[in-house]
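What follows is chain A.
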Amino acid sequence: MRLVLGLAGLLGFGVLLELAPRIGLVSERYAPPTSTILTTLAEQAGEARFWTAVLDTTRTWLLGLAIAVLLGVLAGIALGSVPIVRAATSSTIEFLRPIPSVALIPLVVVLYGPTVTSTLVLVVYAAFWQVLVQVLHGVADIDPVAHDTARSYRLGRLARVRYLVWPTALPYVVTGVRLAATVALILTITGELVIGPPGLGQEIAIARTSGAVPAMYALIVVTGLFGVVANVMTRAAERRALHWHPSMRTEVPA
Partner candidate 1 sequence: MLAVNGLSKVYTGRGRRVEAIGDLTFTVEGGSFVCVVGPSGCGKTTLLRCCAGLLPPTSGTVALSGAPVTGPPDGLAVVFQEYGRSLFPWLRVADNVDLPLRAAGVARAERRDLVTEALDAVGLGDAHQAYPWQLSGGMQQRVAIARAIAYQPRVLLMDEPFAAVDAQTRADLEDLIRSVWQRLGVTLVFVTHDIDEAVYLSQRVIMLTASPTRVADDLVIDLPAERDQLTTRSDPRFTELRGLVYAQIQKAKLEGRTR
Partner candidate 2 sequence: MTVLRRVVLALGLPVVLVAAWWFASAGSTDFYFPPLATIVEVFPETWFGSRLTDDVLPSLARLGIGYAAALLLGVALGIVIGSNRWVRATTEPLLEFLRAIPPPVLVPILILVAGIGDTMKVLVIVSGCLWPVLLNTVEGVRSVDDVLADTCRTYRIRGRLRWWHLVVRSASPQIVTGARQALSVGIILMVISEMFAANSGLGYSVIQFKDGFQIPQMWSGVILLGLLGVLLSVLFRLVEHRVLSWYHGSRTASEEP
C-alpha cells in the first residue's frame, strides 16, 4: 500500500511537471516537460561521455569520503582518548566546524586550479567534521567501569584502543560515515559545478552555458538519483554493520 502511494506521489509530481509547461503555466524554455527530460536522459545514458562523468564523480566522492573518514577516525580517537587534549581542542573544533567549506573555494582555486585536488580539499574538509564529531561522542561514551577494568588488567594503550575504544566508538563511526557521505556528495558535485574538474557537476555547467536546458534538467535528475542511491546504500550498510547494537537508533545531533 505504502509502495503504491509512494509511486503515485512520484508519478503525480512527474505529471504536474509535464502539464505545467504544456498548458503554458510556465515557459517550456525554462521548464521542459517531464517527457522531454526523460527522453534526454535516455539519450545521455547512451553516451560514453555521460558514464565517464558519472565515474569521475563517483571516484572523487569515494576518495574524498575515504580520506575524510580515515582522518576523522584517527583524529577522533587521538583527541578523544586523552581528556586534557579533548578539553584543550574542543573550542578550536567548535570554531573551525561552522566555517563554511565554500569559503575555501577561492583559496583552493588559486592554489590548485580547476583540478580534482581542489574539489577533494573541499570534500575532505566538509566531511571530516561529520566523522570527527561522531567519533568524539563515541569515545566519550566509553563505560568508565570497562575503562577501569581494562586499566586494572594493565592493558596497554594500543590494546585499549583495539578492545575498548574501537568497539564502543564503532556505531558512532558508522553514523558519521553516513552523514559524511551525504555531505561529501554535495561538495563533490558543487566543486565540479563551480571549480570545474570533470564530472556530473561540470556537465551541468557545460549544459547551462551551451543553453541545453533539457540536458541540464536530465543531469540534475541524475544527481538526485545518485544521492538517493548513496543514501540507500549507506543506510543499508549501517543497518548491516550494526543491526545488533542498542545505540543503532540514537544519532548524536551534530
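With respect to how the candidates were assembled, all candidates are chains of the complex that A comes from, given by their letters.
Of note:
In the analysis below, a contact is a pair of C-beta atoms (placed from the backbone, for glycine too) under 8 Å apart; a residue touches a chain by one contact, two chains touch by 3 or more; residues count from 1.
Bear in mind that the values here come from a model prediction, so they are computed numbers and not experimental data.
Only one option in 1 or 2 touches chain A in this complex, and it is number 2. Interface of chain A with candidate 2 (complex): residues 1-2, 5-10, 12-13, 26, 29-31, 87-92, 95, 97-107, 109-111, 185-186, 189-190, 193-194, 201, 204-205, 207-208, 213, 216-217, 219-220, 223-228, 230-231, 253.
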